[in-house]
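Notes follow once the structure below has been shown.
Note that one protein chain is taken out, while the other chains of the complex remain in position.
Our next item is chain A:
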Amino acid sequence: MKSLLLGNEALAQGSIDAGLSGVYAYPGTPSTEITEYIQKSKLAKELKIHTTWSVNEKTAMEAALGMSYVGKRSMVVMKHVGLNVASDVFMNMAVSGINGGLVVVVADDPSMHSSQNEQDSRFYGKFAMIPTLEPSNQQEAYDLMLYAFDLSEELKLPVLLRMVTRLSHSRAGINVKERHHQNEINLPLDTSRFALLPMNARRQFDLLVNKQGTLIELSEKSEFNKLKLGDQNGIGIIACGIAYNYVMENIGEDESSYSILKVSQYPLPREKVMALYQHCDKILVIEEGYPVVEELLHNYFDENDKIKGKLSGDLPRTGELNPTIVGKILGLKEESVKPIPSVVTPRPPQLCEGCGHTDLFNTINEVVADLENKSVFGDIGCYALGALPPLNTINALIDMGASITMAKGAADAGLENAIAVIGDSTFTHSGMTGLLDAVYENSPITVIISDNSAIAMTGAQESTAVGRLHKICLGIGVQPEHLKTMVPLKKNHGQNVEVLQNELKYKGVSVIISERPCVRLSREQKKEIKAKIESLN
């Protein structure tokens, strides 16, 4: 029988079967289940595949590169915005190249179901000039993993594999193949390519540029890019990744009247695109995310009226695609659709009952109510919901770690009451360095670390901050008399208000650690956390 797997799980199984030796990742929706699947896999345990979470996406990618450097196959996994954090090593390892196969898996979130933006990772693939793969369904997510590792080793380049939310979080039956053995340690013969001093980097960059022809040839003959020509002078469709499914859903039996180029490997197979263009009167570009392919087509051809997609206004420029939207651009008959009755009201997400973040926000709200010249800079995590009614505590949240550094900038500019609220995991991900900036200048900011002993937003994974926050803050140079602890419970409200008021009066860096475990932690997790804290202190 087939195994019923999420797109993310199919991909993860594919990586194990490709001979993976280590996955490095920081959680982030919609990518999290990839690493979790390998963490739970008995086979992965037997094979001693590395699966522990990293502190952030940059450390994860560098570790994956280290594993590749010694010759083993490694994978690094993140959500789209994680690639911004890891972009330094990402761009540079395209220049150095890799040794053991290295696949960078990035899950984009069009429609921003759980994200701050809907950036399209295919841009990064093009920017770094490396092959980019985009599965159209779960089986292909599995198959492409096996292909990606081979391709990476053949080209000696990292390969980017782009997922999107709907594929990551949808199940289908999967057929698995035979498993490859893991690579043995095999150090690179020439290590100079990994030493990116200008003289080496220039040579490597030339090599990368010269490989681009090969990359296009490989796309041209890739079994994952398929051109099927239908009626002459009809409609031509370029369907990228998951968009291919929405196209096929709509045209069904009517296939022969359309010409379709399915794209799952970039750079674009140029000759196939040309053949389609010449065969058809009109070209529809259907892609999830930014109009990456559509823009390229405008560069290839002068006759721009012939090309329809997001830029031409025929498809929505924002949000994810679905079969209904794609049916419309194909000009197919629309179903009569009942509207949502007006009695239905929105149901936005909210903090769980019994969540410590809520009590913390109640404390902050009481304190700031009496202050002028104030702002609360928030960060990314469950506590971001404190920006919504009924709490309305948080004024800004941009990217992981920005609470502390934005508060610092605001304080530098003269804001009297600059408060940063940051989660324990976000603090170790990207808050520590900003705190050192603030300590270095003794900037007048009050940082509250809302420590729930978990990476809660993404499903209560283990946080690297557990048991370490006090020592980290002291080590960075926070004054012991301005490093405070509170327990955000109703009964402590009065005394917590006082602690915050006092620290706001101090015109230097204060850190308040607000400690209360997430209610979603299981009993076993709580036990493990307790043991960890005891062993560390």
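Criterion: a residue touches a chain if its C-beta (ideal position, glycine included) is under 8 Å from a C-beta of that chain, and two chains touch if they have at least 3 such contacts; residues count from 1.
One rule holds for everything that comes next: contacts and distances are computed from a predicted model.
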| item | value |
| --- | --- |
| Chain left out of the displayed complex - its UniProt protein name, from "Carbon-monoxide dehydrogenase small subunit", "Indolepyruvate ferredoxin oxidoreductase beta subunit", "Putative hemin transport system permease protein HrtB" or "ABC transmembrane type-1 domain-containing protein" | "Indolepyruvate ferredoxin oxidoreductase beta subunit" |
| Among A:Lys42, A:Lys338 or A:Lys491, residue touching the chain not depicted | A:Lys338 |
| Option from A:Glu184, A:Asp206, A:Asp231 or A:Glu249 whose C-beta touches the chain left out | A:Glu249 |
| Contact with the hidden chain (one of A:Gly213, A:Pro323, A:Gly477 or A:Gly494) | A:Pro323 |
| Touch with the omitted chain, as defined above, among A:Lys58, A:Lys72, A:Arg166 or A:Arg468 | A:Arg166 |
| Touch residues of chain A, complete complex, unshown partner | 1-2, 4, 6, 29-30, 32-33, 113-114, 137, 166-167, 169-173, 242, 244-246, 248-250, 322-324, 327, 334-341, 343-352, 382, 385, 390, 457-459 |
